[in-house]
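Taking it in order: structure first as structure tokens, then the write-up.
Every protein chain but one is kept in place in this view of the complex.
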Amino acid sequence: MLLAVAIPILMKTVFPEVVSKQAKMVFDAIDDLPDGSRILMSYDFDPASQGELLPMAQAFTRHCSVKGHKQYYMALWPLGSPMVDLSIDTIESEYPDMVYGEDYVKFDYKTGGEAVIRMITQDLRGMFELDSKGVSLDDIPMTKNVKNIQDMDLIINVSAGDPGTKQWVQFAATPFGIKTVSGCTGVQAPQMYPYIPEQLAGVLGAIKAAAEYEAAIDIAYPSIAANPKAQEAKRRMGPQLVAHCLMIILILIGNWIFFMSRKRGQA
Amino acid sequence: MRIRTSFLPVFALLAFASLAGAQSPEPPTDVVISDTPNDAGQSVEVYWALSETDIFNPLNTNVKETDPEMIVATYSIERKVANTHGADVSDEDSNWRKVSEAGAGESHWTDRSVHMGWSYDYRVCSVDNQGDASTWCDAHASVTPTMQAFNMAKAWLAIFMLVFGLFIAYFINHARTGKKLWVRKIAGLEAIDEAVGRATEMGRPVLFVLGIQDINEIQTLAGLTVLSRVARTAAEYGAQIEVPTCRSLVMAAARETVEAAYLSAGAPDAYQPDRIHYLTDEQFAFVAGVTGYMVREEPAACIYMGGFYAESLILAETGNHIGAIQVAGTAMPSQLPFFVASCDYTLIGEEFFAASAYLSGDPLQIGSLKGQDYGKFLSVLILLIGIFFATTVSLTETDESAGFGAGALNYIKYNMLGSEGLGSFGSGETDIEGDDS
Amino acid sequence: MKRTVPLIIAIVAGFVLLIANFIPFAEGWGLTAQEWFNILAVGAMILGGGNLIKLHLMKISGQRKGWGYSIVTIGCFVGTLIFGLFKIGVHPNEIYPSVAWSGYYLESGSGLWWIYQHMIVPLTSMMFAMLAFYVATAAFRAFRAKNTEATLLLVTAGIVLLGRTYAGVWLFDGWLPESMQWLRFDNLTVWIMDIPNTAGTRAITIGIALGVVATSLRILLGVDRSYLGQD
Partner (left out) sequence: MSTDTPQKSNALIWGIIFLVGAIMLVWSMTTSRTGQVWITPEQQAFTADAEGKYSATDSPAPGDIKWTTYNVVPDSELTQEAIDSGSATLSWSRTIGLWLSAIFTLFILSFLVGDNPAYKFAEAMVVGTSAGYVMVIGLWDVFVPLLWGKLMPGFVQMAFLPGMDASGGTQWLYIVPAILIVMLLFQLMPAGGWISRWPIAFFIGITAGYRMIGYVEADLVAQIRAGIVPLWITGESGFEFWPTFNAILLTVATFSAMVYFFFSIEHKGLVGKTARLGIWFLMITFGASFGYTVMGRIALLAARLEFLFGEWLHFIPTS
């Protein structure tokens, strides 16, 4: 398994991606919004799952930035805040025209999980009186007129578990009809399908969907296609392919041994 | 000469166009404001009709010919406090003040920064890309946000919860009077007794893992109920039971549960509290501890009941490796595949809750399970009726909003299961804007 | 006192939140209760830290097996706490440079940042990445086509695994006629996700929702008191 993953990484194989329906739905949800829309980005994952989720989180950031959307970052996981910092680094280095406080803002981590979601659907300041730089929300241009997250045009949630997409669906998307898209781990993705399309406008499941989403952005925005950093998920599909095939072979061998031993047992 | 004259009208047109562009875009029309229904008086709805030079306006039929300099970029919304009923108000608020901006094509905005009981005036104008603003379009009357006594949008939700609560309360009560309630056998449960029996024969311990969630998680509570039964069986057979926990509160609860089970089995002396111990809160460190124990002690039976995450795979795989009988139960859909594939029996989702009620033998729990079943029955019924009407509408190919079938379908979808409140049957769509009259 | 008061607290708190959903007047109460809850969650974190120290100190003082590792754990815990709480290596906030303690605790280059970047990130993510190996051994040893159910599970898993890589396209490239394109593993995966998976998950979701509601009701009606323990 180690070699199956290691060798393609060193070989840097990249395969072409076909944009699937789900990736297209997520892309459209962000792309169809008028430029400058308000987007809440909640990063509910930690470094342990960044291998699966960071590429799509960065793709979300680039897509929103190129569209000029106003991005409100927050995290429901204690280790999610540094993940937000990574996206903010991307904005600072690749989109220097974006201004903190006018185009993007970061809120600190808060305890309480889904209770935080419930709270900010009613009153943003009840949870976040200050942004992460310690400035009052009333002094920040992009938060001055925001009472609660019902004012958002879209919620993008990158989630690795609990609290995560399910909680955003239960406490924000369903009761208040706030449009939500999710990028989540492969473990969670199948559980999100029943929520599509009414409660969730689309879901990206793990690295494959991230690669497809990257491909969708590349088609629409050549500036991002030219950025080698924006192709991370696609690059990861090489090891993925080899490892998946290895898994199938392992299952087949395992079953072959199983049937052989059963046959012998019967004889 | 003839050629030159024919150009004249074109010049005139161009001149006119540039003049118009220098002026401003067409203003929006029909600004309507209303109190947001079903709220605590904290917001106001502002609606307007799109400007004629908004390229998203469906009435603007020849979009391509819209003067590029008159195309609406944004709508600017201003507000003024009309009457505070005696309360002090800042100068800023008592004059027209910009409160929001909406993009082209948008015709609605919710103002969530109002005081309950004050009256407000609103006006909207359109602004083009050059920053030229149109004339203002004022709302006809002022609006006063008020609080409603009951959130009618959630009326059906309240009804469902009440009905559901009544089902459960009724059956709990029914069970209390001592009547036997029948619940079907659950396959995995016999396996548990069998597993404990085998462990006794082999003289090896039984491992019981309650998941990694805290005591406020329902799955952990359900797992505790199963633990109580397993501990009683173990006490009767004289088997050892080992319970490592991931949370200290769970450990405290598990100790009490097991102690009570040993007591009721008449073997209080066999109870060893040290076998129920807290390892660590950290997920993988916990798993490492448990799997280490499994490899060393080789328990004959491993029972996993509770909320699991990624560790399910590691636990089940290790258990499989040491050849233990494994029974699992969880309501974590993502972890079920691993348990299903590598355990002998798995209680899937709701089955796990049912099993805990079944095992507890507590009439109250079985009663609530019965109530739950009736809730499910009701859900299936609504689903069936909905599908029936949906299919009828589709088969008869009538217009979506006409006929009894369509009316019923809409009522089920948007009133009963949606957020349009009780409404009136057959109206097709209810008035979502509410009324202030 | 030991059981009645907590019972009342639980019931009142639960009902306040329920009512806040339906009666706008009570919304504010719900918000207050919620805010307290979120603050109390920090208390749970402190409790977790306290438990950790308690457990490992007991291990060390008893010189129980592996107590050396307990010293490492406590050392790392206390070290992280000191670097983090005293904001060692953190510069003040750029907007308020005169307030020494106003900086971001995880500023790049600070002590806590170093611990985070060079200890927490590699350790936790590698720990999680080890699951790839478990998946592999599980595939080899545990995933056997024992019966119809297990076979269905394995076949679906195989299709999805191939369908979610380029192999799904590549295996069928060229030889499959146009009318049979739906059989391609990538298309089949989309169908599996959209139809059987959605249906199965929906049934489980509805079932769990009912289970959660029933249990919550038992707590709110005071029938289920297992969380209170014995006296």
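Labels for the chains are A, B and C, by order of writing; each one numbers its residues from 1.
As a convention for this text, a residue touches a chain if its C-beta (ideal position, glycine included) is under 8 Å from a C-beta of that chain, and two chains touch if they have at least 3 such contacts.
This one's a predicted model, so the numbers in the text were calculated from it and none came from an experiment.
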Query raised in the report: Thinking of the whole complex, not just what is shown, which of C:Phe25, C:Trp114 or C:Trp170 touches the missing chain?
Result: C:Trp114
Report summary line: Touch with the missing chain holds, among B:Met147, B:Ala285 or B:Leu422, for B:Ala285
Report task. Using the definition of touch stated at the top, determine which of B:Gly117, B:Gly386 or B:Gly407 touches the missing chain. Result -> B:Gly386
Report summary line: The missing chain sits against chain A at residues 1-2, 5-6, 9-10, 12, 48-52, 54, 78-79, 81, 108-111, 114-115, 118, 127, 129-130, 133-136, 139, 167, 169-171, 173-175, 185-187, 189-191, 194-195, 198-199, 205-208, 228-229, 232, 236, 239-240, 243-244, 247
Report summary line: Across the whole complex, the chain not displayed is touched by chain B residues 156-157, 160-161, 164, 182-184, 186, 215-216, 218, 248-249, 252, 280-282, 284-285, 288, 292, 295, 321, 333-334, 336-338, 340-341, 348-351, 354, 358, 369-370, 372-373, 376-377, 379-380, 382-383, 386-387, 390-391, 393-395, 397, 409, 412-413, 417-418
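Just so it is clear, only the chains that are shown with their structure count from here on.
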Report summary line: Averaging C-alpha coordinates per chain, one finds the centres of chain A and chain C separated by a number of Å equal to 16
**Report entry** Inter-centroid spacing, chain B versus chain A (mean Cα positions, whole Å)
**Finding:** 19
Query raised in the report: What are the residues of chain C that contact at least two other chains?
Result: 27, 44, 127-128, 135, 141-143, 154, 157, 201, 205
Query raised in the report: So which stretches of chain B touch two or more other chains?
Result: 310, 333
**Report entry** Residue numbers on chain B that touch chain C, as the complex places them
**Finding:** 38-41, 147-151, 154, 157-158, 161, 164-165, 168-169, 172, 214-216, 218, 221-222, 224-225, 248, 252-253, 256-257, 260, 278, 280-281, 284, 310, 313-314, 316-317, 320-321, 331, 333, 337-338, 340-342, 348-350, 353-354, 364-365, 368-369, 371-372, 375-376, 379
Query raised in the report: What part of chain A is in contact with chain C in the complex they form?
Result: 1-2, 5, 15-16, 18, 20-21, 46-51, 79, 81-82, 85, 110-113, 115-116, 118-119, 122-123, 126-127, 132-135, 190-191, 193-194, 196, 208, 237, 240-241, 243-248, 250-251, 253-255, 258-259
Query - Residues of chain A defined as touching chain B within the complex - result: 34-37, 145, 147-148, 150-151, 161-162, 177, 187-188, 190-191
